[in-house]
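A protein chain is absent from this complex, but the other protein chains hold their places.
Every chain is named by a letter (A, B and C) in the order it is written, and numbering of its residues begins at 1.
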Amino acid sequence: MNGLTFDIAHLLAGSLVLISFMMLYQDRLFALINVFALHAVVLALSVAWQAYIQDAHHLYITAAIALVFKAIVIPVGLHRIIQRLGIHRDIETAVGIGPTMLAGIGLVTLSMVLMLRVTPEADPLAREDLAFALSIILLGLLVMVTRRNAVSQVVGFMSLENGLVLAATGAKGMPLVVEISVAFSILIAFIVIGVFLFRIRERFDSVDIGALDDYRGERR
Amino acid sequence: MAVIFELAVQGAQMLVVLLLSPLLIGFVRKVKARLVRRQGPSLIQPYRDLVRLMRKEVVLADNASWLFRVTPYLIFAATWVAAALVPTFATGLEFSWTADLIVIVALLGSARFFQALAGMDVGTSFGGLGASREVMIASLAEPAMLLIVFSLALLAGATQLSTVAAFMGSPEVGLRVSLGMSLIALVMVAIAENARIPVDNPATHLELTMVHEAMILEYSGRHLAMIELATFLKLLLYMSLIACVFLPWGLDGASAGPKALAVGAAAYLCKLAVLAILLAVFETAVAKMRVFRVPDFLGAALMLALLGTLLLFVSRSL
Amino acid sequence: MNSTVALLLCGPAALLATAILAAAASRLAAATRLVYGATLAISAVLLATAASHLAGNPGEASATLPLGLPWTGARFRLDGLSAFFLVVVNLGGTITSLYGLGYGQHESQPHRVLPFYPAFLAGMNLVVLANDAFSFLLSWEFMSLASWALVMAHHRDEASRRAGYIYLVMASFGTMALLLAFGLLAGPAGTYAFDAMRTAHPDRFAAGAVLVLMLLGAGSKAGLVPLHAWLPLAHPAAPSHVSALMSGIMTKVAIYGFIRVVFDLLGEPAWWSGVAVLLIGGVTAVLGILHALMEKDLKRLLAYSTIENIGVIFASLGLALAFKANGMASAAALAFTAALFHVLNHSFFKSLLFFGAGAVLSATGERDMEKLGGLIHRLPVTSFVFLIGCVSISALPPFNGFASEWLVFQAILRSPELPQWGLKVIVPAVGGMLALSAALAAACFVKAFGITFLGRARSAAVERAREVDRWSLAAMVVLAAFCLLAGILPGFVIDSLSTVTLPLVGERMPVQMAQPWLSIVPIAESRSSYNGLLVFVFITISASLAAFFIHRFASHALRRGIAWGCGFPDAVPAAQYSAVSFAQPIRRVFGGFAFRSRETVDMPAPGALEPARVKVEMHDVAWEIFYQPITGAIDFATERLNHLQFLTIRRYLTLVFLYLVILLLVLALWP
Partner (left out) sequence: MSGFSFDAVAAILFIPAGAAAILAAMPNYKMTALVNVIASLLTLLAALSLFVTDRPAPGQYLLVDDLNIVFIVLNTFVGFTTSVFSASYIAHELETGRLTAPNLRFYHAMYQIMMFGMNLAFVSNNIGLMWVAVELATLTTVLMVGIYRTHEALEAAWKYFILGSVGIALALFGTILVYMAAQPVVGEGTNAMVWSVLIEKAAHFDPALLSVAFIFLLLGYGTKVGLAPLHAWLPDAHAEGPTPISAVLSGLLLNVALYAVLRFKLLLAASPQAIGPGPLMVTMGLTSLIFAAFMLYRRRDIKRLFAYSSIEHMGIIVFAFGMGGPLANFAGLLHMVMHSLTKSAIFFAVGHIAQVKGTQKISEIRGLTESHPGLGWALVIGVVAIAGLPPLGIFMSEFLVVSSTFARHPWLAIPLVFGLLIAFGALLLRLTGVAFGEPRGGMAPVEASYVPMYSHLALVFAAGIYLPAPLVAWFQHVAGILG
């Protein structure tokens, strides 16, 4: 393939990683969600670009799902939930921003190192894609474990899943990509509904140990 | 013919020990009395006592069981058999091979076992006291005795008394440290086993000090006679044991003929007399020790015996 | 498939069938009689078969069933050793079933005993017959399981639940040790058949490891110190006839396992292995009997004395190992025979004693000796046979206990011929330990019999006691007879053991039945000899002579009166010596090092009215050194780890995340 397409794909994937870093940096919920919306948009772009260069038309569907569902529906829904639960003022990082950023950098380097061990014969685009996808996934996980709030953990999970989609689309001619992205959208819908309906109160871990003990007779 | 002769010798020995043992006791008492400037009872006083006791009726405690009445005969029988199997004036008797030294020790053990039981039968506190102290003493004396047996057996390569005696009589023994230790240990054990001073006082009836006497407190009449006789036999047994192992001179096979036997008998009597005098002197010289000093006393015997056994290897290896 | 083995295998099968039927019909009234009758018959058949094999000595016979481990199959083999132990097991089984016919009637919940009793017997039989590692361990653990169920028969009281728990945990610890040992013997290829193991000789380290593992595995079942902790808890907790089986028979099965592996499969032993076994045996003997002396619960006392006898057996096995390692086959045969003979004897008198304890229990409902006393008047027959048991176990001539211990001592006297200095010095020391334990055993059983049966009744329960039923008495009388017979005719037993010793140590003891007057002569008559028969005859004759003469020529008048007691007024029965006070002198002598015991007397101030009190505190040293640290460590670990049950989801995610990162790092650093 010629350099330009490669560079554009590279650029988009790279910017996804960058946005993941931005997410790590946010400590207000609204901001976080907005950044995630951006993440989704960029993902949609890169998927569309992949669809174009591989001319695999079914990928456009994936791109559309990403754009509509993740960039618009979910963020809006989350905004409403936050207002419902009245938690939009929370500062909710479990770990300080600084260490988080450092950890993030470490993770990115780790994924780079791992992927560079892959034999160069493999399609360079795929390699780059994988490296970026892996770092996005790890960063998403990092968001999940450094945030206390259910909503932000959902966001983290979704960014993780964006990484997956990126990898899947990067893999030439991989079947079932659309199905998988649909399945994941449903999964996320479940989570969001779960947050909303089951009134999992402010956090996943809201049900404190004491409560668990009372319910399960598991006090030591 | 020879068999009959040997049987006769065996029988003779049984009678000898039976008849001699009271005399030995009388002798010891006499000497002790002399040593403290007393006239003392006559030599045959023990015989008189026995006869008198046998004539008396038995007063039996209400809840004494059959065991209480059988025991005296068992004790007497066991001790008598044991005493009859120790070479006195001759070795290699007809039945000497029925039991070696270990068996003899064990026979005395059975006697003690039943005596202790009899002590507990009536259910007075003294009986239990005597029994528990007796078994405590025995629990130390018996291992010591067995270790002595070991060292003798390791030396003579046998536990058969006749063989041991023959070996000790033979020149190749020589003078050995371990033998000396075994001798001392054996004497200590003998003192404990026969309830002599300083371990126990056969003449006392002071509640807190008595051991042997406490067990037989409830006995009377012929039963008591049996037990007393057994005690006499036991003393004789130990003396003849010491005699035949450590002073085996004049001992000869039972088939050696009358002359040799006569020599042996004479030698035997002398040995007994010597040992009895030594015992009397010792008993008058020392004082009785507290009951809970006895373990130390016997522990010393045990250690001596073990040391003797171990030294044996060293002296062997040289 | 050999017919004898087939018959011997039908036995356990029948027993298992009985167990299943019992489980179905255990609530019937007649169930007890039926089950024990069936086990009695089956065990008798097995006993006859095994005995005839042992006597006939037609060598080995084996069979393989398509069960168990697929590619090995369930292999069974009958040789001298297994035949002998089959005799021990089934003799015990027969007599215990006889006893159970009567004793079982007292059982409150028969459905918790009847199904497991035949299963227990079957398990023991199968262990002795098994010829491959899998069947062996299967039967072994099945035996433990069945006996565990029997221990749990009285599950309502806390003590037996605890006993059962500790028992089964220790049992599976032992099984794991055996499993590892067999793993070593089988090798990576996994040849689990004993025949294959016999031919493959492991290297020195493996052999050493196997010996240690066997000491752990078989030792924990047999009750070697310090693995004995479960035994005095579990054996008494079971119904008395089961206690007899566990103490008298099951421990012997453990010894069989040890012999089978160490003498048969392991090949030539190293001399130090003898040292290890000797020392452990000696220490076990002394500590076991000291514990027994301190007990006041009759059945626990008996259980502890089992530990002592196990110690004696292991000591002489160690001696046999040492001799075998130095190629002194005849001496090894002597020691080995002594061990097996003691195995047989102990199975006799320990069963007898447990039966007696059971009779006392069913007559008075008491196990605590402090509440017994004077039973000799109430239970004449029981007390008589119990006395015989006590005399036998105290190693007093002319009974069987003495015969075997005498052989052990004879074997010890062969030790100077050993080349190694270590052995030369250690063996006599161990001999001293054994002598000590024998003397203490005599003391212990003077106490057991004296406190329980003699003196005056210490509780009202004794006054109401009645002699037990015919079945129980029959069983006990038979055993007492065995004790006497084995004691006065040891030569017979020794000769029938020759088929066992010959293949295992390569030599046998000289033929004894040929000796004049049926006396036994281990090496040569000039060295040592013993004739139980004559000793017995002499004692009887002279005792009856004495009695005759006295009653003939002297007085036989007799008057009953109150006890003399140095003229003290007749005190209450409580004033008698109790079990604890009887043991006090010995506790003073040995308690210091064995129990770290301390006596404290607090005297009231002069003129104060309260009584003076003597406090004795004793420690079970083995428990404190070995078991408490382990339980403590487990407690600590669970406490710490338990926090992981209560983390928040975020923390769990963190765990996953960290694990992922760590693995990725590992991969990144992978060469």
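In this text, contacts are C-beta pairs under 8 Å (C-beta built on N, C-alpha and C of every residue); 3 or more make two chains touch, one makes a residue touch a chain.
Here the structure is a predicted model, which means the values were calculated and not measured.
K.L.:
So there's a chain missing from this view; which of the remaining chains does it actually touch?
P.N.:
A, C
K.L.:
Looking at C:Val169, C:Ala524, C:Ile562 or C:Val614, which makes contact with the chain not pictured?
P.N.:
Answering carefully, the residue with contact to the hidden chain is C:Val169.
K.L.:
To test your reading of the contact rule: which positions on subunit C touch the chain that is missing from view?
P.N.:
Residues of subunit C in contact with the hidden chain: 66-71, 133-134, 137-138, 141-142, 145, 152, 155-156, 158, 161, 164-165, 168-169, 172-173, 176, 179-180, 182-184, 186-188, 190, 192, 634, 637-639, 641-642, 644-645, 647, 649, 652-653, 655-656, 659-660, 663-664, 667, 670.
K.L.:
Which parts of subunit A are in contact with the chain that was left out?
P.N.:
So the residues of subunit A touching the unseen chain are 114-115, 117-119, 121-123, 126, 130, 133-134, 137, 141, 144, 153, 157, 160-161, 163-164, 167-168, 171-176, 179-180, 183, 187, 190-191, 194, 198, 200, 204, 207, 212, 215-220.
Keep this in mind: only the chains that are shown with their structure count from here on.
K.L.:
State, to the nearest whole Å, the distance from the C-alpha centre of subunit B to the C-alpha centre of subunit C.
P.N.:
So the centre of subunit B lies 35 Å away from the centre of subunit C.
K.L.:
Taking the mean of the CA coordinates per chain, how far is subunit A from subunit B in Å?
P.N.:
It comes to 99 Å between the two C-alpha centres.
K.L.:
Among all residues of subunit C, which ones touch two or more of the remaining chains?
P.N.:
Correct list: empty.
K.L.:
Would you give the residues of subunit A that are in contact with at least 2 other chains, written as numbers and ranges?
P.N.:
In subunit A, no residue touches two or more other chains.
K.L.:
Sort out for me which residues of subunit B touch subunit C in the complex.
P.N.:
Going by the criterion above, the answer is residues 54-63, 65-67, 73-74, 76-78, 80-81, 84, 95, 97-100, 102-103, 106-107, 109-110, 112-113, 116-117, 120-129, 131-133, 135-136, 138-143, 146-147, 150, 153-154, 157-160, 163, 205, 207, 217-218, 221-222, 225-226, 291-292, 295, 302, 306, 309-310, 313, 316.
K.L.:
Of all residues in subunit A, which touch subunit C in the complex?
P.N.:
94, 107, 110-111, 113-114, 117, 138, 141-142, 144-145, 147-148, 153, 203-205, 209, 212-213, 218, 220
K.L.:
Which of the residues in subunit C end up touching subunit A in this complex?
P.N.:
639, 642, 645-646, 648-651, 653-654, 657, 660-661, 664-665, 667-668
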